[in-house]
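Note that one protein chain of the assembly has been removed; the remaining protein chains are unaltered in position.
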């Protein structure tokens, strides 16, 4: 299956991403999920960026928290809400809000 | 200071307990905090039980989740809500709900 | 005449969040959805407990006695009574040192025919593949 | 004539929970508490950001532009305007690779005299000792 | 163009999940999709009329009404609302109230579903 997962927390209370093995995985960082794209701890990027997945981050949630595109890890593409809609309809079949 | 901390989650979203170093520390496990007293993972007790503290667990929250006193780690004392009130007033000065 | 298959995946422990209970009550509502649909159309609900979610299945929950609240256990039994497919991840149970003896397996007292199935995660993954949509709780 | 000293400890990042904002608005309300007290009695509020809580202090938050919502940043500035003692844990800032340049330090534009103090955790621990009560957010 | 059904369980104010759900509904409508929004649990708070607007709190009555005019269908779980003391009398005009099977029926012919769990 083609699955797009939404990550909205910085400290994930669930480990479901470790289990999901879809043939195609997208991860959209929204709300406090954006810190995974912007914030290193002791110099290390978030381990959430280690999955074999396409990564996206919602621009307005990034800016709400004081960050800009230039703060974002190079693995992660900055997108708009309209892009989120297109990803859901055109690139993936199922969604998971974790 | 004498501080009593309430732990109500199984997956802690904050690491404040690692920082607090009161002269006397009590930890009361309530709500989903009770799993720290009852549940081993891969045979290991919860690392939350490693602090140098007096541990308590609320009996009714234990039973609500399907456990009894006999499931509780020997470090942890099973108490009632009345006992919680006495601990707050008689044994500690400050509280922290984490 | 179409069927839409939904997978309800419960990842969180009970009570500290309303989500696990709402997962079960929403899944149970698949039994009455026909009033909105045309003849022969169906919505089915499969339920899987994974990760800390397996803690919802613990037997002997006393939520009614202590909080006047129906337990997650009673909702699992209701799901069985309505013939829903309820899966529990075997590896996660084992991680917590739990066996089939520790969890709700049947609802014989209500006359339920089906039982909770403890299965390897691979079977849950297969179920998720087969569903039309997934709902994570 | 008595003073009760409260320590507000913010441990969570902003927005995903209302708590950090409520910490600041409740701390700010210490400025108007006298209407309930006798002459000379006081309640003071010190605020400390620790752990992921230091992310509340990031500069240039655009919550108003995107969500029509006052930012946590603006509430920190309001706290400074009201002369509250605002501490930020130095070690946690460093863990995130952040410096004083990344966070709100002053509210000069509103005429605030005091500044946010980036301090080692030991000083926050000392503050917590000195308080009569602690409120964790 | 397709149909998106969004479910949300979070409070009006707090996690900002409902802000996200409402904004995403708007973006999908903008692109010509049909959108159903189901609110259950604490999210039934969205259905109450006369929320007072303050800059310190999420306020969604106005944007929601605009989206309803553009075709957004929004429904609250009746039991979840009643348990919280939210009754028909103080429900926003145009906001439907049904039992949980409405959500599943909406999903029946949806092309995509986004179920926003968490609180």
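A few notes on this one:
The letters A, B, C, D and E name the chains in turn, as written, and every chain counts its residues from 1.
Here is the rule we use: a residue touches a chain if its C-beta (ideal position, glycine included) is under 8 Å from a C-beta of that chain, and two chains touch if they have at least 3 such contacts.
Keep in mind the model is a prediction, meaning the values are calculated, not measured.
Shown chains touched by the undisplayed chain in the intact complex: B, C, D, E. Only one of E:5, E:51, E:75 or E:106 touches the chain withheld from this view, namely E:51. The omitted chain makes contact with subunit C at the following residues, 15-18, 21, 25, 64, 67-70.
Touching residues on subunit B toward the chain that is not drawn are 6, 8-9, 30-31, 80-82, 84-86, 88-89, 94-95, 97. Where subunit D meets the omitted chain, the residues involved are 2, 4, 6, 17-19, 22, 25-26, 28-30, 32-33, 35-37, 41, 43, 45, 133-137.
Rule of thumb we're sticking to: only the chains that are shown with their structure count from here on.
Traced through touching neighbours, the fewest hops from subunit C to subunit D number 2. In this assembly, the chain whose C-alpha centre lies farthest from subunit A is B. Of all chains, the one whose Cα centroid sits at the greatest distance from that of subunit D is C.
Chain pair with the most C-beta contact pairs: C-E. With centres set at the average Cα position, the gap from subunit A to subunit D is 29 Å.
Of all residues in subunit C, those that touch two or more other chains are 52, 133-134, 136. Under the contact definition stated at the top, the residues of subunit A that touch 2 or more other chains are 8-9, 11, 13, 31, 94-95, 97.
Across the assembly, chains come into contact as A-B, A-C, A-D, A-E, B-C, B-D, C-E, D-E.
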